[in-house]
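Quick notes on the structure that follows.
Missing here is one protein chain; the remaining ones are kept as they sit in the complex.
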Amino acid sequence: MTAARRLVMLLALPAALFALWWIASAGSTSFYSPPLRTILAAFGPTWSSRLTSDVLPSLARLVIGYAGAVILGVGLGVPLGARPRLRAVAEPSLELLRAIPPPLLVPPFMLLFGIGTPMKLLVIISGAIWPILLNTIEGVRAVDEVLADTCRCYGITGARRLRVLVLRAASPQIVTGMRQALSIAIILMVISEMFASSSGLGFAIVDFQRGFAIPEMWSGIIVLGLLGFALSLVFRVFEARALGWYHGLRRPQRGGA
Amino acid sequence: MSRPLLEVRGLRKVYDDHGRVVEAIGDVSFGCADGELVAIVGPSGAGKTTLLKCVAGLLEPSAGEVVLGGVRVAGPPPDMAVVFQEYGRSLFPWLTARDNVALPLRQRKLPRDQLRRVVDDALGEVGLADAHAAYPWQLSGGMQQRVAIARAIAYQPRLLLMDEPFAAVDAQTRAELEDLTRSLWRRHGVTILFVTHDIDEAVYMAQRVLILSSSPTQVIEDVAIDLPDERDQLATRSSPRFAELRARVYEQIQRAKRPRAAAAGPS
Partner (left out) sequence: MRRRSGPPGPPSRAARALLGALGLAGVAAVFEAIPRAGIVSPDYLPPFSTMIAALGREAGAAPFWRALLDTIEGWALGLAIAVVLGSVLGVAIGSVRGLRAATASTIEFLRPIPSVALIPVAVLLYGAQLRSTLLLVVYAAFWPILLQVIHGVADVDPVARDTALSYRFTPWAKIRYLLLPTGLPYILTGLRLSAAVALILAVTAELVIGTPGLGKEIAVAMASSAVPAMYALILVVGLFGVAVNLGVRALERRVLSWHTSVRLEAAR
């Protein structure tokens, strides 16, 4: 497929939906669903000032929380994946802990850690860690036996083996987990700000809703969507670079799709 | 005669598979002199791979010992390299051919250009000089196995173990790899112990052929292959002496199968 054709495919449906929304809402007098034109008009004045006061702090918290989840998730996942006994000890406890919806942890966290940034970071980590942790465990478990024997034969052990074999062999799985964790981190960033907060994207949206500033509220939702979309694109680039070898490997297996 | 490089004494390996006891290796003893090329053949299920893994230090024997260069083997020893049958799984898929060959050497802290030279030489010797930047999945099966061999050669081991290395490639490639292995052996003087189920290959390649019995495995016979050092796929394999040796090995293996088969039922 040529680049031009791909671009058309990429933009066709969204453009059509957008146009549909515009037309359908053009004559709208509904309070809750204002015309798209009004929403877009509200964009400029609303967000030019709030960019630094709301969007950037949210983004910073998201990035730090996400990084924490990656470090903890991989750091715990590797030993758990490598040692069956350790995994057996931890398994039921992990099952229980991960079944607790992270937003539910906001009230206890608020009690224990207050309402500032540490609480918000912990909320993000408490939810985003799970896909990373579980996928890391799976990836480490599935390291090829012949490859492991090869490393033993050539005396590749310890920290070196971890870096050279385990982490790289598990990286496709880990990256899958990281992708899922990204969506979760965004959601939790917003939720953590919907409670007692004084800044942030989530706070802004709720603030608008409480003040019945409807077009501004919708514009906030659009910003959130754009943020999620932009981050997923950034992630795609990262994934293509980190896992280039893996995609090349899988292509013939998938029948050259 | 100087002390053999590799000594296997009274090796025994028993598996306990949840109550079912399998005696993979009964009592195997043999030795390899420095620089020898020895083949191991036997009927299927004769524990050939288990034997190789015990020699390699990947498996712990139930009894007996393996001694390499006077030192008892209790885990993979540092002066040994292994070439596995499943070449696809023994190469690192995220590394190029060159990086695959270089990996075991990095621990030796060689200066950069020396490392590069050793790696390039090894790849050149196996005929893959232009493929050094390719990833394993971009290479054919035979080429992947060549990379694995290059990696083993570059490592400069005293003992090279090969576990049915050419079983998973087509006949033409197998012939090329056999000749490649022999030429590398002659050039580097490394001791090679390789396991195969192909009798012709064993007789063609080796100086000695060890014939294993079926379970519980023992060495039935140690056949000296007195074919000339210069071997050729066409000429050697059609020589009368080759036919005799081949028949001898084949006969022994058939004999090895028979009484056990009567005792143990269908294998």
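Letters A and B name the chains as they come in the text, with residue numbers starting at 1 for each one.
Quick note on the criterion: a contact is a pair of C-beta atoms (placed from the backbone, for glycine too) under 8 Å apart; a residue touches a chain by one contact, two chains touch by 3 or more.
Every value quoted in this text rests on a predicted model; they were computed, and no experiment measured them.
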Study note, to complete from the structure: The one residue from A:Val89, A:Ala142 or A:Ala240 touching the chain left out of view is A:Val89
Review point. Which residue among A:Pro102, A:Gly139 or A:Gly155 touches the omitted chain?
Key: A:Pro102
Revision key, fill the gap. The one of A:Leu36, A:Ile186 or A:Leu243 in touch with the missing chain is A:Ile186
Revision key, fill the gap. Touch with the missing chain holds, among B:Leu59, B:Met143 or B:Leu177, for B:Leu59
Revision key, fill the gap. The one of A:Ile115, A:Met194 or A:Ala242 in touch with the missing chain is A:Met194
Check your understanding: Can you name the residues of chain A that touch the chain not displayed here?
Key -> 9-14, 17, 32, 84-85, 88-93, 95-97, 99-108, 110-112, 152, 182-183, 186-187, 190-191, 194, 202, 205-206, 208-209, 214, 217, 220-221, 224-225, 228-229, 231-232
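The criterion applied here is as follows: only the chains that are shown with their structure count from here on.
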Practice item. Let me have the rounded angstrom distance from the C-alpha centre of chain A over to the C-alpha centre of chain B, please. Key: 49
Point to revise | Parts of chain A lying in touch with chain B, wherever the complex brings them together | key: 144-147, 149-150, 152-156, 160, 164-165, 168, 171, 245-246, 248-249, 252
Check your understanding: Which part of chain B faces chain A closely enough to touch in the complex?
Key -> 56-58, 75-76, 78, 80-82, 84, 86, 89-90, 92-94, 103-104, 107, 135, 137-138, 155
